[in-house]
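What you see is the complex with one protein chain gone and the rest in place.
Which chain is which? They are A, B and C, in the order written, and residues in each are numbered from 1.
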Amino acid sequence: MGSPRRDGNSAALGEAARRGADAAGTLATLLFLDDYIQGFLPDLRRAGAPADRYAELFLEHFLPADGALICTPIYWYGMSAQTKAFFDRSFTHYAGSGPEPERVMARMTGKRLGLAVASEETYPGAALGIVHQVQEYARYTHSDFVGYVHGAGNRRGEVARDPRRPLEAAEQLGREFFTRTYSDYRIETPRSRTVWESEASALASTPGVLP
Amino acid sequence: MGSPRRDGNSAALGEAARRGADAAGTLATLLFLDDYIQGFLPDLRRAGAPADRYAELFLEHFLPADGALICTPIYWYGMSAQTKAFFDRSFTHYAGSGPEPERVMARMTGKRLGLAVASEETYPGAALGIVHQVQEYARYTHSDFVGYVHGAGNRRGEVARDPRRPLEAAEQLGREFFTRTYSDYRIETPRSRTVWESEASALASTPGVLP
Amino acid sequence: MGSPRRDGNSAALGEAARRGADAAGTLATLLFLDDYIQGFLPDLRRAGAPADRYAELFLEHFLPADGALICTPIYWYGMSAQTKAFFDRSFTHYAGSGPEPERVMARMTGKRLGLAVASEETYPGAALGIVHQVQEYARYTHSDFVGYVHGAGNRRGEVARDPRRPLEAAEQLGREFFTRTYSDYRIETPRSRTVWESEASALASTPGVLP
Partner (left out) sequence: MGSPRRDGNSAALGEAARRGADAAGTLATLLFLDDYIQGFLPDLRRAGAPADRYAELFLEHFLPADGALICTPIYWYGMSAQTKAFFDRSFTHYAGSGPEPERVMARMTGKRLGLAVASEETYPGAALGIVHQVQEYARYTHSDFVGYVHGAGNRRGEVARDPRRPLEAAEQLGREFFTRTYSDYRIETPRSRTVWESEASALASTPGVLP
């Protein structure tokens, strides 16, 4: 939860996703970044990391998890600064060499990722920069960016009244977080002629379909 | 419909949107670009426009319409070339000066626009370029980009089996095409504290909420 | 300067831009965000703004300025969290109603903006999200986003050895910051047939040229 508001609209999306995860028997925890992060990545040659609970959040919650849903309000067409700091601060744990940075980098890869954003405006272009950012992070870390939900709201909780039903979409994303098909191909990726496999045939690798 | 396939996945999204429009009593026509467009915008000083039915499509269908849903397969991370040519070729009708270009430009503005794309891959970043393009077009022409649907499929029609239910989303988009709230603010835009208005209060303009 | 490093590569870009500004007789000040910003935008109903010098930075430096060049390292495909916090925190000064928020909002508009980013990687797609974000901010505030420079470097200062010569580009941007032509049209924008005007003809409004 990258919003400073506990009862805001991005928090409502996160809560809905957790309901979905619960329904699917997935263990999910809702954490507010503001409880763990109080400052920015400093120049580590001149200063230490801020005296907050980031290490606990990153090492004990994020790294062991199989996936993470990033929930953030859209502030000025980007994720909130606290959400951004969550990413920036990870540097202190994987920088340098040795077994610990190696362990951290290994644990940063292969997760499932999702993104839920809330904004006052409804236009689809508002979140392009954030989607791009999470997609690039997913590629860099060999993670699967399995779902994206955008809801609109300003007053606390009114995302529930968005007729595009983002709460429902968030709940569905939570439910299917670890079962959704994900694909991001390269030219040589073996693939089936059918994206959604039914009974058979799925293994017939047929490159040569339009990406 | 910007797909060369009559029974492809982007066509299925378009068909679903039309069902939604029908249900809402909205008059909607499904047109395949391939029936109207056979070539590219040429250098008009050296050659005339291709001898095809683009003028009919643009002048008799697009310009009089109150809105348009653009349906296209994602080919190489962009809209199909025929879909792109639909935009490029409009130049022949608004270029120059005089009452006809002026009429055309006036009729190009103020529409409602939607985008439905189908791709083989599921990753959310695949369509960023297309969404950006339609958003910019919407701004340039003072149009409202009211909805975006992304479904995955490769074999004809299998978008119906995408568990994210894009056909349902397309149908909903068709139904609400002319009633959805749309917002894309500037700093001075008067706005309500609530995005989704209920009974009262909606007129209280309160700038100073985060964009 | 959104980098925690005083002698880093984005700082070098900012320094080069200042040299350019100096050469053009433009008064420019280099400010490090880390000297002014220590925390995030909180939920203002539950907590006050962090006890730092943000108000001084925003009210005494940013608001009176005619333009701002945002310099940031690319961290995880976005601007640094401190740079993002610069934008987020502005909310505390324009929120609500009354003459002060109105004055702030009025002073936020109409500036010239630039962006200089440094990254370890060279691929052009790395900064797409940041460019999008600054472009949207520019539109929302009716500002002119007059230039963008991307340099590569990792070790402190080695951006100077990037063969694409970003320091030169940054210096040029600083020099021309307030004289560069800027355009971001809408369909009705009157325009000349020539983008770069020489002596005459510039006023001949000829809509109907391809955007």
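Couple of notes before you dig in:
Everything below uses one rule, namely that contacts are C-beta pairs under 8 Å (C-beta built on N, C-alpha and C of every residue); 3 or more make two chains touch, one makes a residue touch a chain.
All values derive from a computational prediction rather than experimental measurement.
Touch with the chain omitted from the figure is made, among C:Met108, C:Ala152 or C:Ala170, by C:Ala152.
In the complete complex, the residue from B:Cys71, B:Ile130, B:Val146 or B:Ala170 that touches the missing chain is B:Ile130. Think of the hidden chain as still there; on chain A it touches residues 91, 94-97, 101, 105, 108-109, 128, 132, 139-142, 185-188, 206-211. Where chain C meets the chain that is not shown, the touching residues are 73, 75-77, 115, 120-126, 128, 131-132, 134-136, 138, 145-148, 152-155, 158, 161-164, 172, 176, 180-185, 191-196, 198, 209-211.
Although one chain is not shown, part of chain B still touches it, namely residues 4-6, 8, 34, 37-43, 46, 75-82, 84-85, 87-88, 91, 125-126, 128-130, 132-133, 136-137.
Throughout what follows, only the chains that are shown with their structure count from here on.
With each centre defined as the average position of its C-alpha atoms, the distance from chain A to chain B rounds to 28 Å.
For the pair chain B and chain C, the distance between mean C-alpha positions equals 32 Å. Residue positions 91, 128, 132 of chain C each touch two or more of the other chains.
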